[in-house]
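Take a look at the following structure, please.
Heads up, one of the protein chains got dropped from this complex, but the rest are sitting where they should.
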Amino acid sequence: MNYLHSRLDLHRFQRLGMVEAIWGEHKTVEQLVEILESLKKLGKLAFVTRVNQEKAGKLIDLFKTAQFHEDAHCLTLGDPLIEDNSLGMVVILSGGTSDLKVAAEAELALRWHGIKTKLLLDVGVAGLHRLLSSLKNIEESKVLIACAGMEGALPTVLAGLMPQPVIGVPVSVGYGVSEKGNASLNGMLASCAPGLSVVNIDNGYGAAMAALRILKCNRTSSSKCD
Amino acid sequence: MNYLHSRLDLHRFQRLGMVEAIWGEHKTVEQLVEILESLKKLGKLAFVTRVNQEKAGKLIDLFKTAQFHEDAHCLTLGDPLIEDNSLGMVVILSGGTSDLKVAAEAELALRWHGIKTKLLLDVGVAGLHRLLSSLKNIEESKVLIACAGMEGALPTVLAGLMPQPVIGVPVSVGYGVSEKGNASLNGMLASCAPGLSVVNIDNGYGAAMAALRILKCNRTSSSKCD
Amino acid sequence: MNYLHSRLDLHRFQRLGMVEAIWGEHKTVEQLVEILESLKKLGKLAFVTRVNQEKAGKLIDLFKTAQFHEDAHCLTLGDPLIEDNSLGMVVILSGGTSDLKVAAEAELALRWHGIKTKLLLDVGVAGLHRLLSSLKNIEESKVLIACAGMEGALPTVLAGLMPQPVIGVPVSVGYGVSEKGNASLNGMLASCAPGLSVVNIDNGYGAAMAALRILKCNRTSSSKCD
Amino acid sequence: MNYLHSRLDLHRFQRLGMVEAIWGEHKTVEQLVEILESLKKLGKLAFVTRVNQEKAGKLIDLFKTAQFHEDAHCLTLGDPLIEDNSLGMVVILSGGTSDLKVAAEAELALRWHGIKTKLLLDVGVAGLHRLLSSLKNIEESKVLIACAGMEGALPTVLAGLMPQPVIGVPVSVGYGVSEKGNASLNGMLASCAPGLSVVNIDNGYGAAMAALRILKCNRTSSSKCD
Amino acid sequence: MNYLHSRLDLHRFQRLGMVEAIWGEHKTVEQLVEILESLKKLGKLAFVTRVNQEKAGKLIDLFKTAQFHEDAHCLTLGDPLIEDNSLGMVVILSGGTSDLKVAAEAELALRWHGIKTKLLLDVGVAGLHRLLSSLKNIEESKVLIACAGMEGALPTVLAGLMPQPVIGVPVSVGYGVSEKGNASLNGMLASCAPGLSVVNIDNGYGAAMAALRILKCNRTSSSKCD
Amino acid sequence: MNYLHSRLDLHRFQRLGMVEAIWGEHKTVEQLVEILESLKKLGKLAFVTRVNQEKAGKLIDLFKTAQFHEDAHCLTLGDPLIEDNSLGMVVILSGGTSDLKVAAEAELALRWHGIKTKLLLDVGVAGLHRLLSSLKNIEESKVLIACAGMEGALPTVLAGLMPQPVIGVPVSVGYGVSEKGNASLNGMLASCAPGLSVVNIDNGYGAAMAALRILKCNRTSSSKCD
Amino acid sequence: MNYLHSRLDLHRFQRLGMVEAIWGEHKTVEQLVEILESLKKLGKLAFVTRVNQEKAGKLIDLFKTAQFHEDAHCLTLGDPLIEDNSLGMVVILSGGTSDLKVAAEAELALRWHGIKTKLLLDVGVAGLHRLLSSLKNIEESKVLIACAGMEGALPTVLAGLMPQPVIGVPVSVGYGVSEKGNASLNGMLASCAPGLSVVNIDNGYGAAMAALRILKCNRTSSSKCD
Partner (left out) sequence: MNYLHSRLDLHRFQRLGMVEAIWGEHKTVEQLVEILESLKKLGKLAFVTRVNQEKAGKLIDLFKTAQFHEDAHCLTLGDPLIEDNSLGMVVILSGGTSDLKVAAEAELALRWHGIKTKLLLDVGVAGLHRLLSSLKNIEESKVLIACAGMEGALPTVLAGLMPQPVIGVPVSVGYGVSEKGNASLNGMLASCAPGLSVVNIDNGYGAAMAALRILKCNRTSSSKCD
């Protein structure tokens, strides 16, 4: 069977200001190699999410400029964009240590786009003092990304306390009713805190891109985004 | 058709220490009248939950000692048990004004069994200072009942702050993913706060009875409940 | 029964820069009157969502400065904040005429906070040319809010075309699998467009507040929000 | 235990014009061998879906005329039907590279029944220009099969642009709310594009047979199908 | 609030060969009047689905050429397209009398587009002889539309017997697990009959448009649809 | 930790006429050994369901009178009850070869209780003639057990044709909407055929015991079961 | 529109031994009149389920031999079959008074087919002594039908105590997680009691027909049902 090869969305950077991102989980190593080869030839950067250790090992052997980020389960090709402090900082918070993978994916994706970040783990609301004593660290942030599994109450409490944009990321950590992250997702969507917005379960990358859109479109005082 | 009539569970008081309770929502006025007549003849108290204004009106006309409690949507027959302060107090909290119906059902059910109660509305976690500034009022409570709709985070935050038994009651107030109270229910079950227990959505009466069991079984230092 | 009265979250404006908002759907007229009285005495503005014609009629009779916004099913007390063009404009798009209620709630909530808005109806993706020919109108917007029922594909297509923050609002318009807006919600969460964030079904108000957070926190070039 | 052996539906070809198809996933190698033996003796063709590499290896060793199609995870016995161009062509589109397995199953099933096909990958709607620039290739197709995971918006956009029959195939590629393909399925069923029809998640074979029915029943201008 | 008015998708007829269709259920009478006025001015036909008796009454008073089709709950504006027998006939079957509304919507939508139709009620599979004795009537049909509530087995049995395209329409008739038509929908999607395709629950109009696409694209022996 | 050991329900045979059955899937080999030892000492028979090859191997090594039934994934201890033809025969039907495991469990469980059985595979309704031509074999059966995955229509068609008790067993064979057997379960529960009853997904043993209850309680013409 | 009229399944009595039954809930009065007229002309009996007071009133005015059974929400046409005591008795149990409607439908349907019945209300398992003290009454029954809402534990406890066939009927009485009867349905399907079979939620009629099949097929000692 002859079929037309993968068409990369090569204008994404121009259109949206984002590095080409590849969803790695459901792709074979062969498919990933083919895609990365194309990007390499075009001198493009690449950001591959949801890559396990084994796939990563094979890809790193083949691509010199590839780098595996173990905490975030991501693989990058090429160098990150130069940090641009004028865009402001993003703080990524997580309820527990188990949420690290998702929080790290968000952190890495922002850092790779030149955004300054800070990661704040283990500030879940069942031990409220941990969050309350961290508020100072959060104040300077332009955007807050809050990752939480279980009942997912962290973004709700946070968005009730702070005026910044808060992006909730439900995490598939839990068991029973919270096994796949649905309790957390619904808790965030149902939040009584005004103006909390949400992305798909475990979608650290998506939260990062939502934050990037916010930072970029407000960089200048002109009315038009750039 | 001739069928065997409703058998009241007349030993419930002796066995469990609870007044006969009747689930009013799916019963016709005729069925309720029949049941209340039987109880009246036996000199028993009755506690009917989920009775609307219309049904209540008809029943009050027929039974002199019946009383309708509008906030709680409950109807009682006979006098409440005498308040027994030695059992300790129960505080019932709610996230918002819309949760009143359920909180009031819990409060009434406890009061009707002779328990001292306090009701604390509008302490939802999206405005955290309201809860934090109320903690003093809560300290003296033997058991806490926390009613919340939407994302249902109140009992989680509460159980992380206070050592008492906390019973979460999800409330069917919300829309979209929280329309029927499921987001709230799952949030409470998935809670990362240790030792929070939960009853069915809108089950204020059930939470009250769970609190009653707790208070009664610990009244004396003997090992056996009475 | 004597219970503690509704505690309004009176510091919300200072903390989050938002007018006091009241969820109207599950509250009785009596409860709303009590709350609005309190706010009026304190000289506060109020924004009541999900009020039907009947409730609104009764409230308008009692409060001189109240105004009912029929399209949006909202009632306001007092005057809107003065329009502040420096914050930039928000375009609210909707897939079909049936989504008007939700889109109008978002539009009104922003306008009431002094934000300039534009409403663009009937640009659903099944007639793609309608959206493509409207892109010019969208370019100047700082934030995009996209409301859609049925399959909810509008925000996905939009976020693939435009670099701004896009907030998706699923609308409970549909039947069968899309009856309550769940197909639309899940479609938006599952979107393959990077950086789309989502609020609860029909939550026009929430989307507006998410947009407000974005606009406000980026007003100045300083790193701290105000 | 003696039980009656598998009864093949041997008249399917006469009745429906389709090659005998065997669902391979939940069958053991032993069961598949027994079935293929029977068909071979009768001189019949066979089309086995959802066969993994390991099962395929064992079967190919046993049957000379068997062939494994790796992309499609299908195994065939015997030669395909002779291509009949008079029936027209079918284009199979997919949103991303990860959908290949399902798209390839559809393509193979049609090709095996003598239908001319074209496969068009990576035309997902988050990069709309890829689809728009491919419309020329699609015009000549008699039927369109659109495979998509995630939010599954491709068939909706397609059916809004093109007049042919469009068959949507949800693909179980995604995570969180789209993990098993349900978001995609519901998105297609809820589509606001008129006349889009849908098959089960990952059912590339079913979509192919639906297309075959369409092509065959309209071959002649007579009113009766043949 | 001034917002941009409803944009009708006026090129739909040219693009897809379909009369402008309006989803009537979630629109107010005012919204429908506005839309119908626009179409009338442009000399266009209109097909409004899911209109109840009350709405229909008001609209018929205002529009001379409007007509209400009670069985189908649809309202039409203008005359149907002239019947074109060369396109072939469509038989619409239903499992029970209760499915009439949906079957009638499909039948009307096709008839309105000039297609010859036949309606065959009460051929549910629990009394199989009714279907088997009707097969003769079905043979001449180019496309079959099968509407069924409850367990929805009719299209499965039908697609196992007949070679034509079969479009299943789940109907929201039932109770318990089949209350909203989901059991029927899933039964059709899960069907073991090859090549059955499905539309949303109660979507008679959608099934009709899917059938129309099939009939039109195969009218001529040329490879391109018209 | 010292805990009270497993209490076998040793009176089950006297009370219900059933051999002691043990659910094997969630038990460790150690737990099963302990249970089987107890039964052996008491001279009891045992019927262990859902045992995989590996567990079975270990158990067979330890217990001389144990026997593994591979098709049914069951292990038995001791000899079956003597066949009692006076109770009548049960025919177990299945839609496809993939349902064998469940059908075999039902067949074995009945045979082990002394019931005469017949197994009829591959009579799914998508090839209706296979079922219709088998009706003669079914007529003599006292009870019918119909196992089906996918859309699960077999018991519906069967119960519409035959007067005997029909017990439907949904099978977890399928993919997409039918992946875990839910489509099949709901299809059977929603059946429009009168008097079809259903057991849990894959519960071949349960269906067998339901059949056994039917056969036993009607053996004599006396009014009391024995 | 001319369509083929409702085809009654007139051979059902011969085939299955059941009176013609009509599902009344989703049919208009006009449709019911038409069906009953046909049956009356043919001298057939009819059993219409799920008829409300209003519909019943209109039908009774038109048909002399019609009778409305208020408890059961059923309407019958003609006289019941003559009681045949040789078939044995069926006891119908219910957990609470609220389940009466469903239990009464089952009872009436059996009585209408000439079966002797007994109805035993309010034997729910939360007051276990009520069930235990009724066991004597149950012993003589050939088949047991157990109706229960809420958690639906009654049939499980019953099937653990008694050897007869037990048919569980989940009832849509409850709230929160048990609102539509799903908790009860799943509880019955998941039962650890061997040989319990289940019908759809509220399907009293179906349970009755399942019982009828059991009684009829075992009347004689011959191997063939009659």
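Note that the chains take the letters A, B, C, D, E, F and G in the order they are written out, and that residue 1 is the start of every chain.
As a working rule, a residue touches a chain if its C-beta (ideal position, glycine included) is under 8 Å from a C-beta of that chain, and two chains touch if they have at least 3 such contacts.
Note that the structure is predicted; figures quoted are calculated from it, not measured.
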item	value
Shown chains that the omitted chain touches within the full complex	A, B, F, G
Candidates G:18, G:110, G:147 or G:183 - the one touching the absent chain	G:183
Residue touching the undisplayed chain, where the options are A:75, A:104 or A:147	A:104
Option touching the unshown chain, where F:95, F:181 or F:194 are the choices	F:181
Hidden partner chain, residues of chain A it touches	69, 71-72, 96-98, 100, 104, 107-108, 111, 119-123, 126-127, 129-130, 149, 173, 175-179
Residue numbers in chain F that touch the chain omitted from display	1, 3-9, 11-12, 23, 25-27, 31, 35, 50, 170, 172, 180-181, 185, 200-203
Chain G residues that touch the omitted chain in the full complex	95-96, 124-128, 150-153, 156-157, 159-161, 174, 176-178, 182-194
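To be clear about the criterion, only the chains that are shown with their structure count from here on.
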item	value
Minimum number of chain-to-chain contact steps, chain C to chain G	2
Contacts common to chain A and chain D (chain labels)	C
Interface with more contacting C-beta pairs, comparing B-C to D-E	D-E
Most remote chain, CA-based centroid, reference being chain E	B
Same-site or different-site touching of chain C by its copy chain D, using the half cut	same
Computed distance of Cα centres, chain D from chain B, in Å	56
Separation of mean Cα positions, chain F and chain B [Å, integer]	44
Chain E-chain G separation of Cα centroids, rounded to whole Å	35
Residues of chain A engaged with two or more neighbouring chains	160-161, 185, 189-191, 194, 200-201
Touching pairs - complete list by chain label	A-B, A-C, A-D, B-C, B-G, C-D, C-E, D-E, D-F, E-F, E-G, F-G
